[in-house]
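Could you have a look at this structure, given as structure tokens, before my questions?
Partial complex: the chains shown occupy the same locations as in the complete assembly.
Order of writing sets the chain letters: A and B. Residues in each chain are counted from 1.
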Amino acid sequence: MDGILKLYAYTGFANFTWGHLVMILVGLGFIFLAIRYEYEPLLLVPIGFGILIGNIPFMENVGLQLGIYEQGSVMNYLYKGVTLGIYPPLIFLGIGAMTDFSTLISSPRLLLLGAAAQLGIFITFLGALYLGFLPAEAAAIGIIGGADGPTAIFLSSKLANGLNGTQNLIGPIAIAAYSYMALVPVIQPPVMRLLTSKDERKIRMKPPRAVTQQEKILFPIVGLLLTAFITPSALPLLGMLFFGNLLKESTVTKRLAETAKSSLIDTVTIILGVTVGASTQASVFLTPQSIQIFGLGAASFVVATAGGILFAKFMNLFLPKDDKINPLIGAAGVSAVPDSARVAQTEGLKADPNNHLLMHAMAPNVAGVIGSAIAAGILLSYLG
Amino acid sequence: MNTDIIMYHLPIPMLLEITPESWLIAGVGYTVVFLVLLVLFLVFATIPRILGTYSRARKMGRDFQENLRQAGKEKIGKEDPTIVTGEVAAAIATALNLYLNDHHDEENPTLTINKISRNYSPWSSKIYGVMNTPNRNNR
């Protein structure tokens, strides 16, 4: 009888709390959104299932080595790649190997839109400070506005990791970043319609010029040297991004680029997703701070979108009449590749069914990835 | 190593002022992001002109045979790089069309993968040793 009771004490039922139920429902919600609406499924399915795994109630600290925060558990070992900041650069390597920077090379002025949209990061940083977060924590929260999952995980693993008096906010920040990236098609359109006139949304842009292979090869090399000389602290992310891109564009290292953008990034995505999900164990995740972070994250996406759109309108003041920028593509500067570019395309089509903006929106879109990595580097320099 | 992570300590009073230094970080930070991408813009606005000149100079110095040999390699480089040709426009249109009408086609390529790996179903899972047919032992 005693032995049966002992076994019962180990079950999920004996260790159940309502927090577990809430988190399990959240996990099921992620999986549902991913499968039913195909919102970022490659991330939401692993994260969602990770939330389930991380919120099965169990008896902690009795040597079973089950929990992600228990030394010696498999999850704990795999999670080290998150806490030590190793997975994000590897993801960037793969993203570099699958990203075509052609449109950016052909219209480099659109790079500025990718800079403008990083407004969300810095405004959210101030907002988080106002709510009482420590500067390092606030910077990590701010990066949600960069709309880039690996960058958010990288910066929070450096700045809000539970060391130096900070709280461990990696979980909430990562979940917030990926949630809002999935919800970009819901968040951005109202802001875009609010800040642009119908005439502006109808602006047609010149077709981009063709780009030579030489330029494509030079881009990652020159890009690395320029960005890293000004902000060396962005090197772990941008170094790998440009490295992956050179593997792709060099023409002589195709098999390496192929591996980087398939089995390498897939493996890291699987493990990163499931461990970030599992890190949301109810006992550490369901806190007032998490709610605040989700609120700040929503605001940051709105501000970032506005920043990109308004700067596009500002640029139009100086551009010749026949070469203006459609401000809708400014919204694509938030990163969230390629969803925010798609949103620009869709909104553009609503204003003019023959005006395809996708090609143009890809430029600020990938510029936003670079922009938020630089912002992360700067914040790391100041607060690291 | 040091994984004794301090989790979610008590909420800090919300009265902490945003210090001037924080405003500075935000201001300088946003400015530097612009600066870096501005420099990148300027450089890549200049590069095509540099490459253009260079290519043209080199082109003159090369004999006909050499040109032939490199024809395949540098095809795209020889076209006027400043304007989109008809073919390129068509390609873009096709890409857009593909994007707009045919999402599910994007999954089709994986069919090849599936075909390659169809022998890993539980019936024939190599990881479990598919060839290990019991009847072979009786022959």
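Note that a residue touches a chain if its C-beta (ideal position, glycine included) is under 8 Å from a C-beta of that chain, and two chains touch if they have at least 3 such contacts.
Quantities reported herein were computed from a predicted structural model and do not represent experimental measurements.
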**Chain-type multiplicity across the complete file** = A x3, B x3
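Just so we're on the same page, only the chains that are shown with their structure count from here on.
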**Request:** Give, as an integer number of Å, the spacing between the C-alpha centres of chain B and chain A.
**Result:** 16
**Item:** Contact set on chain A toward chain B in their complex
**Value:** 69, 71, 76, 80, 83, 104-105, 108-109, 111-112, 114-116, 118-119, 121-123, 125-126, 129-135, 138-139, 161-163, 165-168, 207-215, 218-219, 222-223, 226-227, 230-231, 284, 287-289, 356, 358-359, 367, 370-371, 374-375, 378-379, 382-383
**Complete:** chain A partner, complex, touching residues on chain B are 2-3, 5-9, 11-16, 18, 22-23, 25-30, 32-45, 47-48, 51, 74, 76-77, 79, 81-85, 88-89, 92, 96, 99
